[in-house]
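Note that this complex is displayed minus one protein chain, with the remaining chains in position.
Take a look at chain A:
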Amino acid sequence: MEMVHTAPVLELQSVDKSFGPIDVLHGISLKVHAGEVLCLLGDNGAGKSTLIKTLAGVHQPTRGKILMDGAEVSFATPRDAAERGIATVHQFGGTFPLMSIGRSFFVGVEPTKGWGPFRIFDRKKANDIAVKAVRDFGITRIDDGDRLVGGLSGGERQSLAIARAVHFGARVLILDEPTAALGVKQAAHVLRIINEAKRRGLAVIFITHQVMHAMAVGDHFAVLIRGAIAADFRRGEKTREEITDLMAGGETMADLEASIDAQERRHA
């Protein structure tokens, strides 16, 4: 797919972020287009979470610009970013485990029925819409909107959170390690849903530590090392081994294997 002529949905230009004296991000420039999955890779502490929190309005950049559709924007709060269509899904998906699927889906935008001061929460409508939204993403096991979110599996919760973001018109979907802590099947589920979101024209920013997961859905990859972009490439431009080496912070997988071997021999 060629996207050269349309402005990226979201773009960062030379963004720096420091917390007081601690510099976490340096000169980050990135673009993500509609219908494209950008995989953000990097070791622990590389600054991935800080980067997406900056995109989501949790942090403000110390220097540099954020652009949406080519125009500069600034997000004072997560709410501002959400209103612009930037939705963040955290590792454990739904944040209200003790609420029902229908109720949590509509927090803050509850559908009502009835009249005047007697408007009441329309439970049936909320449940039906929420259940349909997840089922449209292929999660057909969910059929009862009264079930508590906490009773869903990790993958189902992720799917629910993604379906919710899409339902409310998100344009950019930010996923912080959605497949961490999931089994193979569940992870495959979430990856299918990422593909579905992409097919529907969302721009997806996908953070993961698993190269296989990234390669399964990614169109575009950026590797962060100590807060700077160490590599920025498109699908097919690098092999799995090369990406793995990059993620390990430049150390090659062969080096790592050698050091593990050495350690094992010492303990044997």
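Here is the rule we go by: contacts are C-beta pairs under 8 Å (C-beta built on N, C-alpha and C of every residue); 3 or more make two chains touch, one makes a residue touch a chain; residues count from 1.
Going forward, contacts and distances are computed from a predicted model.
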Missing subunit (named according to UniProt) among the choices "Xylose transport system permease protein XylH", "Nitrate reductase-like protein NarX", "2-oxoglutarate ferredoxin oxidoreductase subunit beta" or "Nicotinate dehydrogenase small FeS subunit": "Xylose transport system permease protein XylH"
Selected residue (touches chain absent from view) among A:Glu72, A:Asp144 or A:Asp261: A:Asp144
Of A:Leu51, A:Met68 or A:Ala82, the one touching the omitted chain in the full complex: A:Ala82
Absent chain, residues of chain A that touch it: 77-79, 82, 95-99, 103-104, 106-110, 112, 119-121, 141, 143-144, 147-148, 150-152
